[in-house]
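Attaching a single structure in structure tokens format; questions to follow.
The complex appears here minus one protein chain, its other protein chains still in place.
Naming follows writing order (A and B), and every chain is counted from residue 1.
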Amino acid sequence: MKYDSGQLLFACDLSGTFVFAIEGAMAGVIANLDIFGVLVLSFATALAGGLIRDVLIGASPPQSIRDWRYSATAFLGGAVVIFLYQFIQRIPLTVVLAFDAAGLSLFAIAGTTKALTFEINPFIAALMGTITGVGGGTIRDLLLARIPGVLRADIYATAALAGSAVMIVCRRLGLSPAVSGVLGALVCFTLRMVSVWRHWNLPKVSGL
Amino acid sequence: MKYDSGQLLFACDLSGTFVFAIEGAMAGVIANLDIFGVLVLSFATALAGGLIRDVLIGASPPQSIRDWRYSATAFLGGAVVIFLYQFIQRIPLTVVLAFDAAGLSLFAIAGTTKALTFEINPFIAALMGTITGVGGGTIRDLLLARIPGVLRADIYATAALAGSAVMIVCRRLGLSPAVSGVLGALVCFTLRMVSVWRHWNLPKVSGL
Partner (left out) sequence: MKYDSGQLLFACDLSGTFVFAIEGAMAGVIANLDIFGVLVLSFATALAGGLIRDVLIGASPPQSIRDWRYSATAFLGGAVVIFLYQFIQRIPLTVVLAFDAAGLSLFAIAGTTKALTFEINPFIAALMGTITGVGGGTIRDLLLARIPGVLRADIYATAALAGSAVMIVCRRLGLSPAVSGVLGALVCFTLRMVSVWRHWNLPKVSGL
């Protein structure tokens, strides 16, 4: 069977979109928003990272505007929360964190890969992967008038950046895009989960 | 006389821009900003919705950057508030709400129409119309470090989405763009005003 990198990436992207849509919608329910507000947050959380990346790398119009399956997936995630909220809120925190870390990894790898396709410098491509991963949550926090988690939270964006960098280094070393992507995603996921489990944090400047 | 859809749209767009510029400037005065801050809010409220839409659908550079009449209209709205604040603040709330609903309807229809022109999928085109309508007020609220009204407020974005959807359905049913636009705008305007009058709200997830 022939391996199709594009389809794999697309599957990653939609899976990440779905996970982040559910998280955004949950934040909306917790903030006591009405149904429309919940859907706005599920769209913003699921799609903003990719939208910002596409605008920055010059992929115009952005993929999630051209392809209705992105909006449909974001909508589906919001609808799942609206109709199954009682079930979803009982999911244990560890599972939620694992899904979130998976979404972050998928988005970081998909974003970096896409930036490389657009012939963006590898250093900046890793930043674009990171923005893809953390952009949605940042917009969600801004809409809720909170300081974005990415500025405060332990090792989150750092994990996305590390995963993106590992992927780029692996490709430079001659590994295939698929293998490099899987390794990058594993690094991002593992780093994120271990940092939560071990309560790792980045140092503050005052502590240096 | 020959009917010119482009000119009609342009007139709608500038009227909406003027109404939203006045609203933005009023928010600035109420937040006790200086004159420049008031003008920034009038520009942001009047132009941000269209700017975001144009960036998303790939209309580059955005219309309000290419055409100085948009900035001039936004500036005029701000100047009207600065010089005539005493009069404007006496306008009854119902009239303000009606003008706002009219601006929302004009922007929703103009935004949806433009997205369709750029061959955006109809489902997403309706979302683009909604963003055009609510984007300015959302940026205004973000600048004032408030949770955007679109996440909380009764039936507002919902009205824009409904109007956009009605317009698209009408065009699919074979009605002319002009008639479809008028019907969509009427639906948006009526839904918004009736929801204010009747204190309609969307349900919350906890109440489902």
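Here are some notes:
The rule we apply is simple: a contact is a pair of C-beta atoms (placed from the backbone, for glycine too) under 8 Å apart; a residue touches a chain by one contact, two chains touch by 3 or more.
Note that the structure is a prediction, hence the values are computed from the model and not measured.
Residue in contact with the omitted chain (choice from A:11, A:30, A:84 or A:151): A:151.
Residue A:127 is the one among A:14, A:127, A:167 or A:191 that touches the chain not shown. Across B:9, B:40 or B:102, the residue that sits in touch with the chain not pictured is B:40. The omitted chain makes contact with chain B at the following residues, 28-29, 31-38, 40-41, 43, 51, 55, 60-62, 65-66, 68, 71-72, 81-83, 85, 142-145.
Contact residues of chain A toward the unshown chain are 55-58, 60, 118, 120-121, 123-124, 127-128, 138, 142, 145-148, 150-152, 154, 157-158, 201-206, 208.
Quick note on the criterion: only the chains that are shown with their structure count from here on.
If you average the CA atoms of chain A and of chain B, the two centres end up 30 Å from each other.
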